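Just one protein chain is left out here, and the rest sit where they should.
So, chain A:
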């Protein structure tokens, strides 16, 4: 990439302006997150004060783990998001490969379907899916939510996987064919191992999407121990009571794993996404 770009050197005034703007923007970006972190370390009864932490305490965290259903919610979320990710990526990978490599009748409509379903508002599917899950007895069950989340994950994973397969040279497939592998063999033995970073990123994205989903989770899961994190967090801050201490501690525990993964994956996330979107 372009490392040395010589431009007219900045005047000191422009330099100050640049740094001032970026400092202000960074503070706005970081402050809410930092504030929640600080709040989570204050005693619950002081949560809403504007003092900085005077007597740091982990009491909010112990309350959360011992006296609330936080662990249930956390495990529900891990289960739902994890299974969704594995199933979604698994089903979508072959499709991504097929639309990347072959020209076949029905390909164009399929690509369009994948693209259009990505802009489906949940509003159109939520009622039929709710009724369907009700009839199958899957409301309040992780399985129901997993099936529902596949509607979000599959089109999106297939689209992103296509973008990644497009970046793997076709010569590799050809050499596989020359060696006598059929298309499935080529895909399984040669291309899939090369696409591991792509699989990881797609999987991460599917995981985060399911981890942060609110609408289906709010509608389908009721009862304190069946909730996922998105629903559980809502119970701390209702219209009438607000347990801001517990809320802030829960926020920190939910955000940390996501943030750690994110730091590793963020470069590839944008690349994969915009590649998938622009190469249609």
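Everything that follows uses one rule, which is that contacts are C-beta pairs under 8 Å (C-beta built on N, C-alpha and C of every residue); 3 or more make two chains touch, one makes a residue touch a chain; residues count from 1.
Just so it is clear, contacts and distances are computed from a predicted model.
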Name per UniProt, for the chain absent here [options: "Hydrogenase maturation factor HypA", "Sugar ABC transporter permease", "Dihydropyrimidine dehydrogenase subunit A" or "Cation acetate symporter"]: "Sugar ABC transporter permease"
Given A:65, A:79 or A:110, the one touching the chain that is not displayed: A:110
Missing-partner contacts on chain A, residue numbers: 1-2, 4-8, 15, 18-19, 21-22, 25-26, 28-30, 32-33, 35-36, 39, 48-50, 91-92, 94-95, 97-99, 102-108, 110, 113, 116-132, 134-135, 147-148, 150-151, 154-155, 158, 163-164, 166-168, 182-184, 187, 194-198, 208, 211-212, 214-215, 218-219, 229-230, 233-234, 237, 242, 244, 247-248, 251, 254-255, 258-259, 262-263, 266-268, 270-275, 277-280
